[in-house]
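What follows is a single structure, and I will ask about it in a moment.
One protein chain omitted, others in place.
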Amino acid sequence: MEDMTKKTVEDSTPILELDDLYVHYRSEGNIIKAVNGVSLKLGRRETIGLVGETGAGKTTTALAVMQLLPDATARIDRGDILYNGESLLRKSKGEMRAIRGALISMIFQDPMTALNPIKTVGAQIMESLTIHNYEHKSKAELEARVDELLELVGIKAIRRNEYPHQFSGGMKQRVLIAVALACQPQVLIADEPTTALDVTIQAQVLALIEELKEKLGTSVIMITHDLGIVAQTCDKVAVMYAGEIIEDGSVEDIFLGEHHHPYTVGLFNSIPKLDDESNRLHPIDGLMPDPANLPPGCPFSPRCHQCMEICTREHPAITYQKGSHRIKCHLFAGGEG
Amino acid sequence: MSNNREENKMQKEVHIPEMESLDEINLDEIPKMTRGSQLKAVWKRFCRNRLAVVGLVIFSIILLTAIFAGVFVPYEKALEQNIAIRNQTSSAEHWLGTDNYGRDIFFRIIHGARYSLLTGMGAVAVGIICGGILGALAGFRGGLLDTIIMRCTDTLLCIPFMLLVLALVAALGTSLTNVLIALMLAMLPTYARVIRSAVLTVVDADYIEASRSCGAKIWRIIFKHVIPNAVGPIIVQATMTVGTMIIWAAGISFLGMGIQPPTPEWGAMLSEGKNFITTTPHLVLYPGLAIAITAFSLNLMGDGLRDALDPRLKD
Partner (left out) sequence: MIKYVIKRILIIIPMLVVVMFIIYSIMEMTPGEPARLILGTNASQEAVDQLTIELGYDRPFLVRYADYVVNAFTGDFGESWQTGRSVFQEVLIRFPTTIKLAVFAMALAVLIGIPLGILSAVKQYSVFDGVGTTFAMVMASVPSFWLAMMLIILFSVKLRLLPSFGTGSFAHYILPAVSMSCAEIAVLLRFTRTTMVEEIRQDYVRTARAKGQKENKVVFGHALPNALLPVITVTGTEFCGMLGGVVTIETVFSINGVGMLIYNSILQKDVPMVMGCAIFLTASVMLMMLVIDIVYAFIDPRIKARYTRAAKGGKASE
């Protein structure tokens, strides 16, 4: 356990790898298929954008990595999660605790509720440090580190004794980032870190994450439904739909590639464009399928304008591959679509 | 090491309820249910709670007994005195024995169910109506009226419940009606608050704003939106309080300030029996059990109803 805490070996194995991961929730006799065969590779110092609508299984994927899925209902049915080549699923609870917060950290979606309302922000950052204080630093050293972290995320250190309700949403998000970064994790999972925030503060928070990534060499999984954020921060993109990655590749592949999954096309079309004269948005019709009752073929087929007969019958495998760019869609079966 | 194992155990046992696991699922996707199917869903959830069904069955039996008490045993039988067989314990002839006047305790309990259920349910019903009007007024009108009504209910809540009831009964005299009035008054603040908060949540909702701006009448809003929204918490609250009211009504009679002997009211029976607890404990055992079982069945039902009406509240 000890030797893992500070491993900075630079090698080519991805820092985090999801291999064909399935997470299902069981609730009142229903099986909710939240994540269905997700594979991802996160390289060192790399940022991957995990994009998709609400309910696509992004947060569940993140919680699976953190091993924070509600164990009464959720189960990882298949697949593996590898950190530095080691399976996280085979770790004991104690070992997992040593990883959580120290090597892999997560910033949660809603900064308003993610801090304990009756503890000072300083104490909440301190907690991260004391849990993983393997070098037995003195209290004064840790206190100094708390101040340093607060300054790092742009909060004056004198505010350490204030309570969360004394901070605005953006400031709370900064505190949460400080909590997550306290132990200089190798992997940071940011679950929609900016959705709850104003646009101006969004930009500040993103810039902060970017800056910290540079300083600390952290790899980031950026969960978002905002393609603008992806373009701004990510190296690679994975588009999720109904618990699957239906298209992935480098940012260039996704934004500039010649072929796309119809869903990705839909996502791009639903962003307002300045040069579009019609002045109308083009949202994707319909809703995400009920994860308790997925269609037998391609999960996107009920909403797809280019839906073919095969789409409703057969689940598509990866049919298009060009460099790092991969798409799961029957349109591209047999070479070029 | 052992400490570690303990933690592991803890972790296994701290279950995170399903609602969290569903946080990724868009609620709008669930097709809108009609009222009928909603009721059916509530009933289905209620039935899944076995204890609640047990409560419903017990309560139904007690309710039917109360309604048809006269069919089983004529009322006179419950009052029939016979000194020759006084203070007998259970026998084939007198299932629960006889009291100090030789009256059959079982018959008295059967007839007593009428009074207990009547006071309990009556007080709650009147309490809901009066408290509802006050709460709705406070919630809708707001402003000064709201402040006054709420301050008054706050103050009423500070007076210990039993004291208020006793003072009222002492002043008004002992009768079933007065016990009812007293209990109702004591409950008023609670219901006024429940209904006010229900009104406030609805009033704040956008669709009320919308229907108001469309010129909907206030009563239309109350009947179409407020009542359907408030009905859940009120039913739950009511089911639970009927049980409490039965206990309190029995308490008042027990103190000799409610329904008077020889009326076979459960509290009055306890009051009559309390002087003989050293010699004939069964005089107080059975009426008390009757109260406890009735209240228990109502509590079970209320619990089941709460879970069934609002699955999110399920704790």
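Some notes on this structure:
Think of it as A and B in the order they're written, each chain with its own count starting at 1.
As a working rule, a contact is a pair of C-beta atoms (placed from the backbone, for glycine too) under 8 Å apart; a residue touches a chain by one contact, two chains touch by 3 or more.
Keep in mind it's a predicted model, so treat the numbers as computed, not measured.
From the set A:110, A:143 or A:226, the residue in touch with the chain omitted from the display is A:110, counting the whole complex.
Touch with the chain omitted from the figure is made, among B:142, B:160 or B:228, by B:160. When you scan A:31, A:82 or A:131 for touch with the missing chain, the hit is A:131. Within chain A, the residues in touch with the undisplayed chain are 66, 68, 72, 93, 97-102, 105-106, 108, 110, 113-120, 124, 127-128, 131-132, 162-163, 165-168, 171, 176, 179-180, 182.
In the full complex, the hidden chain is touched by chain B at residues 6-7, 10-11, 13-17, 19-20, 51, 151-152, 154-164, 166-168, 170-173, 243, 247, 250-251, 254-257, 270, 274, 277-278, 281, 284-285, 287-288, 291-293, 295-296, 298-300, 303, 315.
Simple rule for what comes next: only the chains that are shown with their structure count from here on.
Centroid to centroid, with C-alpha atoms defining each point, chain A and chain B lie 49 Å apart.
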